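Shown here: the complex without one of its protein chains, the others still in place.
Order of writing sets the chain letters: A and B. Residues in each chain are counted from 1.
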Amino acid sequence: MKKLSVGLTFAAAVVLAGQALAFEPTRPVEFVVASGPGGGTDNFARTIQSIIAKHKLMEKSMVVLNKGGGSGAEAFLYARKNEGDPNKLYFGTNNAYLLPHVAKLAYSMEDLRPVAALAFDEFLIWVKGDSEYATPTDLIEAAKAAPNKLSFAGSQSKDTDETLVALIEQTTGTNFKYLPFNGGGEVGVQLAGGHVAANVNNPNENVGQWQAGAIKPLCVFSDKPMAKSDPVHDGKGWGDIPTCASSGVNIPSYKMPRTVWTAAGTPDDAVAYYSDVLKRVSETPEWADYIRKTSQTGDFMSGQKLQDFIVTSEKNAVGVFEAEGWLVK
Amino acid sequence: MRIKRLHVEIVTAITLAAVGALGATGALELGVSWSESGPMPGYFPFYVGIILIVAAFASAAQAIFRLKMGSEEMRETFLEPEQTRRVLSFLLPMIVFVIVTVFLGTYIGTALYLFYVAWRNGGYKPWIAILIGVVFSIALYFVFEKAFQVPLHKGPIEEMLGIY
Partner (left out) sequence: MENFELLMGGFATALTPMHITLMIVGVLLGLIVGVLPGLGAPNGVSLLIPLTFTMDPVSAIILLASMYWGALFGGSTTSILFNIPGEPSSVATTFDGYPMARSGQSTRALTLAFMSAGIGAFVGIVVITLLSTWAARFALRFGAAEYFAVYFLAFCAFVGMGSASPIKTAVSLSLGLLLSTVGMDTVTGSLRLTFGIEALLSGVSFLVVVIGLFGIGELLATVQDGLKFRGVASRIDPRDVFKTMLELPKYFTTIVRSSAVGIWMGITPGGPTAASFMSYGLARQWSKPGEKFGTGRPEGIVAPETADHSAGTCAMLPMLALGVPSSATAAVMMGGLMIWGLTPGPMLFTTQPDFVWGLIASMYISNFVGVILVLLTVPFFAALLRIPFSIIGPMIVAICFVGAYTVANSTSDLWLVLIFGVVGFVFNKLEFPLAPLVLAMVLGSKAESSFHQSMIASDGSLGIFFSNYLVGSIMTVALALLIIPQSLKFIKYLRSHKNVDAAA
């Protein structure tokens, strides 16, 4: 009897595995992007679209839909409306699971299923090129001497940038002003023009201004320095930037994942199918090229590893939100 | 009863004031005062809503004042019966078009709408009218879905035919 049941289980497993490979999209796959055209998430989705098309990783064609309303909430509300639809993928960042904590929205994490994370965008502290601050400690000391006077510019409100600034304040016991702008480019120019003291832009949002020496990086929020690169300005490249933890701001790591989701209720085999396609995308030379050009860190995550990452990342962020009083009930 | 311009002026003003009131009350729950870091999120919508209410009532008052001053304009009929008929013969199919589109999708809605207007208002023979509607719908499909990959709203019939 026992033998038989083992045999049955085995057979069932084989059937399941067979099914897992059997899923194919039945119609053109919608890539729903949680940002407007031209944003970082948009580039992320369109790069994946072009790689899949070039290497013919999927039978069906793909259509990109931008739903960037409400800082991207529009895309995830659309997921809620299309529960169980296996022909739609949702592209976002950590906004997918953080937005419902800071704004009253009609969706929650229950409405989404994570498929994969493909890259991590780094955060750095930047100051003006001719600034007197040479290390993060200089900036922190200056802020302690004049609380609520120095300002950080960032993209959007209560989003990744402001969360990081709040985290810096909580860790170092300082108080900065935070000025929200519309996008990373604008934020970079505000710093280069000397209208703010610092910003926490991602590498590719600021690299142009750094090349010109208009601004300079102080440290990167990562547990290890970034990958070596060609010198960007004054003989220094991305790999030469010290980590923030090693230079006086004790935040070991702060990164923004670039994530792909499906709606809740999507069958397991469909999730497995997409995660496999994305895995293969992450192994192409074009993907490596995209990662290098945008100075992100490539790291493919799916399944349990991704689940664990999301739980930790959400817990950390919610801690910051709570201390700042941003949580909505 | 003839609807005079004055009546429409007043109804419009009341509607606009109601919109203003809706905006202002919606803003109330966001906080409408001036905090130390500048205006709170409800500040602008609240005051703009108030200005809208005031301006709307002022425009109604102006209309009544002009009537009292003997302005002929305010006594004019807003729409002559013939004009009303024309506007409705255009507007009603359009409303039906929107309803059909929402439920049956853009292509069916457009084809039916063009057919109806060409047939009833344009006086074309039914088969020509049908042709106009169908050809235009198909042209829309090719320009938007095929050439520019912009998906339009689709309904159950496209689903049945397997057009995505």
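The working rule: contacts are C-beta pairs under 8 Å (C-beta built on N, C-alpha and C of every residue); 3 or more make two chains touch, one makes a residue touch a chain.
Everything quoted here is computed from the prediction, not taken from an experiment.
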Checklist entry - Which residue, A:156, A:170 or A:229, contacts the hidden chain when the whole complex is considered? => result A:156
Item to check | For chain B, residues in touch with the removed chain | outcome: 5, 8-9, 12, 16, 19-20, 23, 26-27, 30, 34, 36-42, 44-45, 48-49, 51-52, 55-56, 58-59, 62, 78-79, 83, 86-87, 89-91, 93-95, 97-98, 101-102, 106, 110, 113-114, 117-118, 121-124, 132, 136, 140, 143-144, 148-153
Next on the checklist: To test your reading of the contact rule: which positions on chain A touch the chain that is missing from view?
Outcome noted: 36-39, 42-43, 46-47, 49-50, 53-54, 64-65, 67-71, 73-74, 77, 102-106, 151, 156-159, 162, 177-183, 185-186, 188-190, 192-193, 195-196, 204-205, 207-209, 211-212, 214, 289-290, 293-294
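Convention: only the chains that are shown with their structure count from here on.
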Checklist entry - Taking each chain's centre as the mean position of its Cα atoms, how many Å separate chain A from chain B? => result 40
Next on the checklist: For a test of understanding, state which residues of chain A touch chain B in their complex under the given definition.
Outcome noted: 27-28, 30, 63, 65, 177
Checklist entry - Which residues of chain B touch chain A in the complex? => result 37, 149, 151, 164
